[in-house]
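Data first, discussion second: the structure below is written as structure tokens.
A protein chain is absent from this complex, but the other protein chains hold their places.
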Amino acid sequence: MKKILNSAADYVDEMLAGLVAAHPEYYRLHGDSGKVVARAREGTRGKVGIVTGGGSGHLPVFTGYVGGGLLDACAIGDVFSSPSAEQMADAIRSADQGAGVLRLYGNYGGDILNFDMAGDLVEFDEITCTTVLLTDDIASAPPEEHEKRRGVAGMVYAFKMAGAAAEDGRDLEAVTAIAQKAADSCRSIGVALSSCTVPQAGKPTFEIADDEIEMGMGIHGEPGIWRGKLRTADEIATEMMERLLADIPLAGGDRVSIMVNSLGATPPEELYILYNEVKAALEATGATIVMPLVGRYATSMEMAGVSFTLCKLDEELETLLTAPCDCAFWRV
Amino acid sequence: MKKILNSAADYVDEMLAGLVAAHPEYYRLHGDSGKVVARAREGTRGKVGIVTGGGSGHLPVFTGYVGGGLLDACAIGDVFSSPSAEQMADAIRSADQGAGVLRLYGNYGGDILNFDMAGDLVEFDEITCTTVLLTDDIASAPPEEHEKRRGVAGMVYAFKMAGAAAEDGRDLEAVTAIAQKAADSCRSIGVALSSCTVPQAGKPTFEIADDEIEMGMGIHGEPGIWRGKLRTADEIATEMMERLLADIPLAGGDRVSIMVNSLGATPPEELYILYNEVKAALEATGATIVMPLVGRYATSMEMAGVSFTLCKLDEELETLLTAPCDCAFWRV
Amino acid sequence: MGLDRSALLGAIERLHEKMPTHFDTLNAADGKLGDGDLGITMTRGMAEITAVRDDLPEDLGLAMLKCSQAFTKSSGSSYGTLMALGMMAIAKQIKGQTAVEPSELTALVAVARDQIQTRGKAEIGGKTVLDSLDAIAKQTMGMVDLEDIRTAAVVAVDEALAAFRDKPATMGRARMFGEKSIGLDDPGMLAMKFIVYAIAGRSV
Partner (left out) sequence: MGLDRSALLGAIERLHEKMPTHFDTLNAADGKLGDGDLGITMTRGMAEITAVRDDLPEDLGLAMLKCSQAFTKSSGSSYGTLMALGMMAIAKQIKGQTAVEPSELTALVAVARDQIQTRGKAEIGGKTVLDSLDAIAKQTMGMVDLEDIRTAAVVAVDEALAAFRDKPATMGRARMFGEKSIGLDDPGMLAMKFIVYAIAGRSV
């Protein structure tokens, strides 16, 4: 395992320690578990709280998006595994400003079990919670079963939009509705070129030949739609855009944002090469691109590959997307 | 070669096309070569221009740092190779606002030859040029021959500080002096875990065993100080900090910034793990850390590894470091 | 002869000792149908339980509650959380008891199964740990002799694995593998086999 670390067992704790040490203006650890990250400064009384949670190994997701106009707190688990219900409850408690808390996270079995349990726990604190699940990965279930889809990079749009709505002073119901609308507006698909290694497992999560890619593969190595020879950037982008546009058709006059996201090792150079075809495919529908996001927004450590997330906007979502936000990884 | 691209020959042109397409608010292509990136908006008359240049494959270096409070223009070559003198001359012409242009770039033979030739070319345009070379890589020559050292991530500090000084309206001599002071204040060292592949070469630039690292290796795979077994994060950080501090000793009361930079594939998780020891080593000298930079600031595509850059501040440099700046990759 | 705290400690010790043996096996099984962390989950969970073993009270209900909390302390993996939910359900059932009769065991397994089903929303027959628990509950039904129960439970987890091996997965990450999951053991069922073998004192 070629990683820079001290011990696999301490990977997440040391990562979090370094994160808050490097950016004390954004983050602090909350509670005893050492696995709950909250905004550096206490929130405004009456603001709706937004929490998320999930496994480590996806920076900036999840922890990185705690910040102004984004999330209030995050419970973070071991690499690729859910934080515990108690940690999630801590995150919810820290985010609560008396106006309730939205749990906004990806559709993974373990996370759901634990966030549900966390909800039971904070009932004793009289905190009202709502839930919105991200289900943007179109490769993980057909449209008829879209509620079974996994949540991937689409969550960044949901964090942003719900975060802006909460910052704007809207109530829990309204913030939850925005988050749901954002979640419903996003579709993602990924392609993997190489695996990553979970520190505690010590070997690559999956094997893939030196000239092969897997279309539709999940961010933890879940199987995709096909595995085959590496293709050109244009061919890859064309197929991914076709699949996205089949799932969420666009027409002239539509406004969309698109995220071209590196899964980790893939450098920005390659993202920009892909972006040419992405842009062409979107503009061919007559749609207008708003605030394209090209970079590393949701990763799997050193996995090579990319994901595209298409987010169809209405006026409200566009306003929220372009509103200011501020964390160590992203500023608008 | 496992990269997402269309053709090795078009790698840089398509990358630049995608970059300006994705961020038209920051960048535009200038001139006929297709390899000169300038700020999206024309500059202010009378402002000192700052240009840089060098090989592609290092995003955000070089092109990415064109932006407000940073660079005015950049000539970019093929992957890891110098742009031509004519391209550099174009960059200088685009950056000139009648107040002269600072050429601020890394100490590489090819770049020097070409920037010198570019200087000859723009003499005809009556543009006054100055030069500051970055020589921050302590692994590339002993202190006695520090002028032979290569420039690496330290250039980010120099871009930032000189950029802020130019934005502040200072004249060419003053901006050049700031750049030189910044360059003199920076020391870097890198460690490589894996190679990257130059698209046109088609195979990894160097071979390194699965359990080996190379201390002091250059960003193009230039040989380092030792090659040996992978060590723990703390051991790696300790050695790198010892080497930096031997070259630029710190004492109580000093103020420094530190960059913990991924060479590409190394994920932020590992950078934060390293940061704990980096911080401890700095604080042990009695110095105070100002604005640590942890992330991907200067890379070699998909190379795995990290570099540390220590920048010793005085009041002037600190003010310039923390002044606002704005490009697609970095905002202060 | 009732089962008491010392019996619980013995079972914990046996399972904990076996974890190094099962670590790679469980990671590999989960690697084929999920994220490859089930060996980690079980190892960590048992390490946390072992860390509190000396503090486990005589009250078996409180002891189970403590085990449940310890198991999920550091991780919220699906399996860990489901196990914790099951243990908590059992804890509620036996709170105040310092011993449990062998004849009560079937009902305790059933209680764990039902709670896991309620919260995990999986169906019996969906090729998950539920099917192992269901098999144990059915095979041990009506038994009173501890040794008989042990044998029946061991047979049950083995039979359940065999019965579901050639069915497709329907829950969790494994669901994604659809047809490809046919022929592969469900990792959670495999983990339950190891748990039952260790509790029963049989070697795998």
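Chains here go by letter, A, B and C, matching the order in which they are written, and residues are numbered from 1 within each.
One rule holds in what follows: a residue touches a chain if its C-beta (ideal position, glycine included) is under 8 Å from a C-beta of that chain, and two chains touch if they have at least 3 such contacts.
Because the structure is predicted, anything quoted here is derived from the model rather than measured.
Partner chains of the missing chain, restricted to those shown and counted over the full complex, are B. Across B:60, B:221, B:268 or B:305, the residue that sits in touch with the chain not pictured is B:221. Checked against the hidden chain, the listed residues B:97, B:128 or B:200 yield one contact partner: B:200.
Listed residues B:43, B:69 or B:83: the one in touch with the omitted chain is B:83.
Residues touching the missing chain, restricted to chain B, are 77-78, 80-88, 108-111, 113-114, 116-117, 140, 148, 198, 200-201, 205-206, 218, 220-223 (touch as defined at the top).
Note that only the chains that are shown with their structure count from here on.
Located most centrally within the structure is A, per distance between chain CA means and the overall CA mean. If each chain is reduced to the centroid of its CA atoms, chain A and chain C end up 32 Å from each other. Between the CA-based centres of chain B and chain C the separation comes to 55 Å, rounded to the whole angstrom. Computed centre separation for the pair chain A/chain B is 30 angstrom, with centres defined by C-alpha atoms. In chain A, no residue touches at least two other chains.
Residues of chain C in contact with two or more other chains: none.
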